[in-house]
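Below: the structure, in structure tokens.
The complex appears here without one of its protein chains, the remainder shown in place.
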């Protein structure tokens, strides 16, 4: 049967991306499509879904925001420490059109960076919108500059870039320019807003969803959404804006590890 | 892992080859090298090693001599009955040189027929020597004629063809002609004789050995010969004359299903 | 077209495939996904009295021989599933509610509460091999306890009751007979084998968060077929043959061994959530090739002299 066990390797590099947000780079060769994730495994502790944010022929990297016990331990790892992963999993984004906008909120920007790189390589016109609560939490300022990526930054408290929400930035851009596709990954309420804005503007969108994941490959059912039952780990995590808006629970509730519902 | 289960099919044809000797043809596609055998499986009863004697792209066939409970049941099968097999197994013969002699005693001729066919197709000069106790037990008279195969028949009681042993026929031929390789399959004492005659005459020979076989693919150890431990089912059943003569038990003893020795 | 329909203790199934417990099945929507994938019936993830978080991940790993899982019965508890499975009757196929308890008392409570939901049948799991306090690890695999629990559950519900057995017990046929004696309407055979462990050699850690996990898939199939074969000769009630089925040929093997219906779990990984339709179609094709018109002509076929 089709099978795989985690690949474990010693961390080659740790990057401090922002306050409480770090990237870890593993010296492992693997094929990745932008928007895919992996089950990042801290041996003996736990494995959790994390988007793939760095990729070269020889390496693969992840950007983790310390929000709880597991992610804090990941963010405390050092070069040389062992870390494993299963995957890559999920469908990933599809590049469509000539002019695209890529919107990331919080660590959601992570999943979008590889997409932005690919879009640049393919010569697309791209604008990246990256949002965070405050300047110290903003991701990838350096990396966007290094890539020569046209980027707009937005902070809730106005401490850097535009003051306000990324969705407001999006609305403004859509008024000024004609755009083919909008890609979004971030807090679900922001994603819902983006999907609605795009739907209203008649612009295609691709939204990367998060749901509680236990296996990552379509067996455990933890990530199935109401009412279609679509598995975010297999049929997603990327859904078209229309698909996302048809998901009953989108922007409304999600399930935890024991399948109990929590409302946003 | 590498694996296989028996292929079961309905017998497409039964051929009465000689007294107590029948061939069964199965409509199964498989690749075969001349000299290979299969574990022929009578479902619910037993599986035993049998040489492959017929082969077309769509069929595979076996020639069985009724010598005991299992082979009698095989010989009683009719068209449409179910029969299975595992394999083909073993190394098979290798065609070497321009002029070859193929010597089969009893049902041993079965394993040689595909070799003879291949030799004919390759334009080699071939003489087939087929021996049996008596005319009624002689195999493949029709088939040899149909193939246009130059054949010498020998019977112990002189009831057909040359009176005497196939090894005597071989000795005579080797005196008259120059021969590149001699192939033999039949009673072990005959095989030993052939190997010795060839060794003495400086002619290469390939001998197909029989040992008690339980698995057919190198695991159970039933067919290991002294003292090398070579598995007749994997490293054989075909050995060069020199290899065969180095096998301590060749022409001397063999083991039964419980690994007890029996002397010839 | 051969007739694949099955009547399993009153459950009308379009084909003999059943989504096994613990694969998808955590919500009404995930059951519906399997129904859209062709399942003849579906089973919920096992429900316990209290909510359970389950083990840390990885909870499921696949390797060359099959799958290991140590999900650890994560579920929101019987009182919280009422909502989830309230409108379960309209998923499009019969729904079997799977129940897992620590003792007789648990099962009585579960059966009583689950009996009020929309399930067409209840399956009681006396056989989890890797969760302390449950199944074989709680000593639930003796004939006496099996009969006692089955009887209690039967008394607490009017639904058909299926008893799910472990392949890891010597006294398998005794357990099946005990379940039958206790009033079980069918036997589900089998739960996962082992348990097993896989160690990551770089980090030197067991990979599963729960360290050990139950074995399913290819590795389990011959064991499951043997169990079904033995149980078929021991009891008269129908058997749901479960373990490693991923093709029509495997399903045929289970039916010939004596199964009335065929559970499928692990194969969702290899062949997708529509594995049920694929298996049913393959089964239909091979029945046609053999000139069989109904799957009743296969059941127990390997037992004929």
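For this structure, a couple of remarks:
Should a chain be cited, it is by its letter among A, B and C, assigned in written order, with residues numbered from 1 in that chain.
The rule is short, and it goes like this: a contact is a pair of C-beta atoms (placed from the backbone, for glycine too) under 8 Å apart; a residue touches a chain by one contact, two chains touch by 3 or more.
Not measured: the values here are computed from a predicted model.
Contacts of the undrawn chain with the visible chains, over the full complex, involve B, C. Per the touch definition above, the residue from B:18, B:129, B:179 or B:225 contacting the chain not shown is B:225. For the chain left out of this panel, the touching residue among C:16, C:76 or C:217 is C:217. Within the entire complex, the positions of chain B that touch the omitted partner chain are 1-6, 8-9, 39, 41, 43-48, 82, 84, 86, 214-215, 217-222, 224-231, 255, 257-260. As for the chain not pictured, it touches chain C at residues 63-66, 68, 136, 168-170, 193-199, 201-202, 204-206, 212-213, 215, 217-223, 225-226, 229, 244, 249, 252-253, 256-257, 286, 290, 301-302, 304.
Criterion: only the chains that are shown with their structure count from here on.
Taken pairwise by the contact criterion, the protein chains fit none of the simple patterns, being neither a path, a ring, a star nor fully connected. Closest to the protein's overall CA centre, chain by chain, comes C. Rounded to whole angstrom units, the spacing between the C-alpha centres of chain A and chain B is 66. Between the Cα centres of chain B and chain C there is a gap of 50 Å. Among all residues of chain C, those that touch two or more other chains are 64. None of the residues of chain A touches two or more other chains.
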